[in-house]
Structures are given as structure tokens and as C-alpha cells.
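The complex appears here without one of its protein chains, the remainder shown in place.
Chain lettering (A and B) follows the sequence in which the chains are written, and residue indices restart at 1 in each chain.
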Amino acid sequence: MRKNVAIIGGGQTHHAARRHDVNQVELVNEAVRAALADAQMTIDEIDSVLFGNMEFFEGCHMTDCWLVDGSGAYGKPGLKITTGGTVGATIVGAGVHHVASGLFNKALCVGFEKQEEGDTGAILSGVAHPLFGRSLAGAAVGYFAMMATSYMAAWGAKEEHSAMVAVKARQNARKNEYAHLKLDISIQDALNSRMLSYPIRMLDMCPASNGACAMILADEKTARDRCAKPVWIRAMDTAHNEQFELDWRDVTTKKPIFSRVSASRLYRKLGVDDPSKYFDVFEIYEPATWAEMVWYEDLALCRPGDGFKLVENNMTAIDGPIPVNPSGGVLSTNCIGASAMLRIWEAALQIRGDAGGHQVVSKDIRRALATAYGGTNWTVLTALSGTMDD
Amino acid sequence: MSERVAIVGVAQTVFSPKRPDVNYAELAYEAISLVLESTGLSVEADIDNAVSCSHDIWDGQTISNIGITDVIGGHLRNEEKLAMDGSTAVYYATIGILSGEFDCTLALAHTKMSQTNRNIVNNTAFDPIYSRLLGLDFTSAAALQAQRFMSRYNISEKQIAEVVIKNLANATRNPWVHNKGFYTLDQALDSPVISSPIRKMDIAPDSDGAVAIVMASEKKALKVTDKPVWIKGVGACYDAHYLGDRDLSECYALRSAAEQAYRMAEIDHPRDEIDLVELGDEFSYQELLWLEGLGICGSGEAADLTCRGFTSFDGALPVNPSGGLLAGVPTNVAGLNRVAEAALQIRGEAGDRQVGDVRIAVAQGHSGFCGQHQCVIVLGRE
Partner (left out) sequence: MKSAKDNVELISIPMVVDVPYRFAAGKYMTRFLTELRDNGKFYGIRCPLCNRVQLPPRIVCAVCHVKNSDWIELGNEGTLVGFTIMYLPLTDPTTGKPHEPPFAYGSVRLDGSDSVIDHFLNVEPVVEHIRIGMRMKVALKEREDRVGDLGDILHFDPVT
């Protein structure tokens, strides 16, 4: 990257299952105003607006065009980016490219989803090829169920382990004022929740949320002049996986796959030997409990097959040595087009020390890693730091 | 721009009304494999990332860049999709290369308009609460814009028809397009009215096709080709969504996008400095309106300019010598095809449609009805 880029402000909505009180324009505008207020900036100062969501989830073609009043893009350069679940992070990457190009100093990144306005299950089944598998596609639930049966058969994990992840997420969410599912649940509650697709139960899956996230990225001079606590984007990496080979459902695969390839590239860029020590906190995109345990392994926080043991030993709890998703993660809030950006924004808040009730206090947070997940196994990884010195 | 970015390769499929023999991945691969072959580049060794333009609703697939991941070289690599006109792929690829993150980018746009219904698809681009229930589509919205434009500047249907006659005649020189011929004014004016004042011949016809372009940093470009086409300037801008918020005879967003691009390219007098324009004439009147937005002439003057032959194939400033979108180029692919045509002209490789020596060319693309989002690319030989 030719120039250093920092997050100088951000904001999010209070995420919820029902937001009939606002239309899509108004929902997006809540996050944009929060981000501008956080950066102490007006929309007039923004050079470019990068916007995205799950295309057509709300039954609208070209949402960027309708939502110009909410996003602030009217009269400005901007782009609509859509890469599925990863889009929130892809937009941030686009913001980084815009600022690093030297053509723009302040880029506003906006991601949103108003899931209540469409049929997410049916549309997600549309991810499958129209002539190969679409008629029996099981949306995201069926896919993660197959990952789970594979994980249990391969490593000996039990349903209790996924329940532990489910509980950790919702208990953390209770500390996060913006989270959607703030549930005071026990492991037994998770194990008793309704079976959706064996072994995935209701509490093993992310909710369908309405919400938005916005962030302002700036060049080094603007960041230093205008922001008391800039958070620097140190490196990003994107890896998509091929269309028909859904490799994450066979957890024993030895093939180079998106998550591991992307992590190793990112670690090489930064000179990371042990990510569990290099990064102080992780915000990962886990649409299902089992995905969180696989992420631990693919991010090399532990050896393959040991992911469930991290949970068992409370290693990834908010006060554990490797805090993962103190915000409650995607399991507590999934407004898809915003979800990957929320991971980055939550990671930035931890570095700033501004996460409020879910701030990690057991250790000093200097560096964070955020992951995105979407498509047919795609990811975008973002490494953040409070300083430019590492 | 301190660093420079160039187009180093261009390829397009034949554009035809219907390609039932291929799915959209296979269609895209026709253009991708051609551009790789012609540049001698390989995905593995040379291409750092890909930027594609398409829409889920046109492709009929959720996250429709899933369908092109394999053919664009996206596996375990970076591919980003813009749900916008193809011109924005060039805009964003330029920014990506200038950022220093990428050295060489593959840009793609594809659409198979034949697999669905443009009126239904385009109706869903209107906000669902206020405008969609009126049943508007891009043609009826364009009719409102055309009517406003024509009445404000006293432009006649005959003047608009001159655009159709010019572009369809130009298209006879273009082997890639399917809607072409030498028509008389009477024939154009006899074409059935679809949404007055727009007639069938005023509308870019449904088409299937794809365009692929390779772009590179200066260092990489000079290794790949001895005929790089330099990106001199880029610009983009959104206008308001609600038609009632806009004076449809103005092109506020295009003026802003053009101003950004010209400033970067150090163009002070577009009419004198630009040798060729390829623009998005999705509807014939738009060629006139966009020429005004591009600063080629004053408001309301483009019709007269066109009738005087200024924009003709052998005129002072040829506009759409390829035949433009009216010749049959798919939506979304539209703007990338404009850039491709402009690049071919600069390289002197436009075949029978080569207009002579082109040093500076402008390509324009737009997304949304009545050109809500505008993108301008200035290309040059030096």
C-alpha cells in the first residue's frame, strides 16, 4: 500500500429483528450519522462513499441508488460493492484502496442489511447454481450442519462444545448495547433449543438482523490532525474459493482452502509467528457455532482438531488469553451486509478502548484481527493496530 | 496522477440478441481467455486481482460473482464485484493499482439480458415504497427525461432520430454488434412508439455478451505491451434518486464526474482536446444529453451539433463510431465496452471503425435510471 490508512470514526445502529419504524434509507442514515459524529465531521468533508449489502436481499436492484440520501452519496463519487457476506470488509478494502491511491483523503464505508424485508432463506439457497443443487439447497443452515457432522466425526467434539460457543456469544452480547440477541442462556438452554438441521439447533445459528455499520477511513495526515485515537489498517487479504467445491464441510481436507491460505498470506505480510500472541483480540465472522471452532484452527490459534478444546478451556472467553468476539459476534447480530464491517469496527473499538461494556480489560489491546465470511467460502482478513510502529 | 495506470489488453465477445449455447460463466470466459491470449499473460503469474461488474438480478444468482469465480481466476485470490455499469470496473481498477496494492488487474463485465425480462428487472430499481408501484421501468423513466430535455431546449424527434441513424450506420463497420444498418429519417420516425417520445429504435436492444480488459501499473504495462493506453483521468458521481428531485434535462452527476476526470487529465477545453467520445446511449436522446454533461457543448446545443455532422464518423469529434449501445451491447457491459472501444481507437486497432488518429478519448458509463450514477474515464496515448 502506497499510503497509510486509518479508521478515524465509525458507528452502528442498534441491531434488531424488527425495525418497521425506519425504511432502508433511514436505517443506513442512523449508522452514517453515528460515524460522522464519532469522527467529528460533516458529510461535506467526505470525498467518496463506498456502499454495499447483499444484493437484492431486500428486493431492491441498485440499492446504492435509492439510498443516496441515507448514505450521503448524493453529489459524491462512490461505488456499490457486493461480494456476499464478506461485503462489509470488501467495502473497507475499497476504502483503503481509495485513500491509499492518493485521490481521496476521507472515504465513508457503509454496509447494511434489512433482513426483515426479504426472504433470506430462499435467497441464500439461490447461491447454489440454478441447475445444480438449487432445488434442494439447505440455505446456510444445511451447509453448516454438514460441517458440524464432519467436525464431530473427525475430532470427537460433542454438541456440548457448540453449546459453549453459543453461550459465550450471547453472554458477551449482553454486554454490548448494540447487539441483537442478548440472551442470558446456559449450556443446557442451548442444547434444548429447537433442532433446525442436525446437529445445528436454533441457538447454534446467527439471527436475521436489521442494522447498518459505517466507518470513515482517512490518510495519515488527516488521521493525525483530526483523530485522537486513529486505528491503523496494517494489512488485508482476500481469498475466494471456487464455485462448486464447498471445502469447509470436510474439516479434514488437506487442500489449500480460502481461510488457511488467506491467514498464512496475511501473517507473512506482517511477520506473524504465533497469531494467538501477536493479536490481542479477534473478531471473527461465525454464522454458526461450529464455524467459530473451525476458524480457530484455520487461523492457527491452535492445531487442527483442537478448536473445540479452546472453548472447553475458556481460552477464547472475553477474559481469556485469546478473546474471540467479545462483541457477541455474528451469532448475536447478523445484518449480513454490515456484519463483516462490524467485525472490523468492533476490533477498532477494542483497540481504542471504547468498546464500553464488552471492552476486554484483562489485557492491553494493541492489535486485532477481524475476519469476514461469505459466498461459497470466501474471506477477507483485516489486521488492525493502534500504532504504525509494528 | 503521479503514478500511471494503463490498459494493456482488451477483448470482447460478439454481442448477440441471445446466446442459448452458453451460461454466463462460459460467456465471460470467452472474453477472459481472449484477453489473456492476446496479452500473453497468465492468471497465475501476472494477474493480481479481478474486478467484475454484474447484477444478481440479471444473472439470476445470489452473489452472482460466485458464477465467475473459476473463470476469472478468483480461486484463493481477490475478486471484487461492483453491482454497477462496467465503466466502474476501470474506475476502481485504476484506484486499486494507484494504491500500490495491485500491479495488474483483470476487469470483466458480463450480462445475458436474454435470460430474463428487462422491464421487470428494471422496475425493481425503483424504491419499493414511493415509485415502484407506478410500474416505472428504465424506458418509461427515460421517456420522462427525454420529454423534459426536448421541451426545454426545443429539440425535435427528427433531431433525436439523427442519433439513431448515425449510430446504426456506424455499427455497420463494427463486427461485434448485431443491430446495424443504413436507415432513413422516415424509417426511424416510423418505428413504433414504446413510451412517447421513445420509439423502439431509440432503445438499445437486448443483448448477451462480455468484455474483459487487463490493466497494469506503468512498470508492468511497459513489459506487457508497446501500445499501452493510459488512464489519464477518472471521475464518478451520484445524482438524486427520486426523479422529482432532479431537473432531468440537467446532468448534474455527469458534469461532476467529467470535471473530476478532466481535472486529473488536465483537460481544460474538452471539445478541442478530445479526439473521440464513446458514451452510453442506452436511449438515443442520452447521447445528446451526455455530450452536454461531458462539456462538449453548452446545454441544449448537442442536437444541433449532431445534425451538423460534428459527431459523425468523419466529423470533427466522432461520437460512438462503434455504433454505441444502440448497436446492441448488453446493459452493465455497456461502459466497459465504451472503454474498450476507446482503447482500441487509441491503439489504432479499431478496424473498419477506426476514425483516424486518436490521442485522447473519453468513455462514459452510467448506472440506474436516467443516469443516476455517472462514471467518466479519460484515456490517452501518451
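The criterion applied here is as follows: contacts are C-beta pairs under 8 Å (C-beta built on N, C-alpha and C of every residue); 3 or more make two chains touch, one makes a residue touch a chain.
Since this is a predicted model, take the numbers as computed values, not measurements.
Trainee: Looking at A:Thr82, A:Ser150, A:Thr289 or A:Thr371, which makes contact with the chain not pictured?
Mentor: That would be A:Ser150, which touches the missing chain.
Trainee: With the full complex in mind, choose from B:Ala83, B:Ala107 or B:Val121 the residue touching the hidden chain.
Mentor: Candidates B:Ala83, B:Ala107 or B:Val121; residue touching the omitted chain: B:Val121.
Trainee: In the whole complex, not just what's shown, which of B:Gln12, B:Thr39, B:Ser52 or B:Thr69 touches the removed chain?
Mentor: Going through B:Gln12, B:Thr39, B:Ser52 or B:Thr69 one by one, B:Thr69 is the residue touching the chain not shown.
Trainee: Even though one chain is hidden, which residues of chain B still touch it in the full complex?
Mentor: 19-23, 25-26, 29, 33, 42-44, 57, 60, 69-71, 73-75, 112, 114-117, 120-121, 124, 128-129, 132-133
Trainee: Please identify, in ascending order, the residues of chain A that touch the omitted chain?
Mentor: These residues touch the chain not displayed: 14, 16, 19-21, 59, 119, 121-122, 125-126, 129-139, 141-142, 145-150, 153, 194-200, 242-245, 249-250.
Note that only the chains that are shown with their structure count from here on.
Trainee: Let me have the rounded angstrom distance from the C-alpha centre of chain A over to the C-alpha centre of chain B, please.
Mentor: One centre to the other, that is 34 Å.
Trainee: For a test of understanding, state which residues of chain A touch chain B in their complex under the given definition.
Mentor: Checking each residue of chain A against chain B gives 1-3, 23, 49, 54-56, 59-62, 64-69, 73-84, 90, 93-94, 96-103, 123-127, 129-130, 238-243, 256-258, 261-262, 374-376.
Trainee: Provide the residue numbers of chain B that touch chain A in the complex, in ascending order.
Mentor: 1-3, 49, 55-57, 60-67, 69-70, 74-84, 88, 91-92, 94-96, 98-101, 121-122, 124-129, 234-241, 252-253, 256-257, 260, 264, 367-368, 372-373
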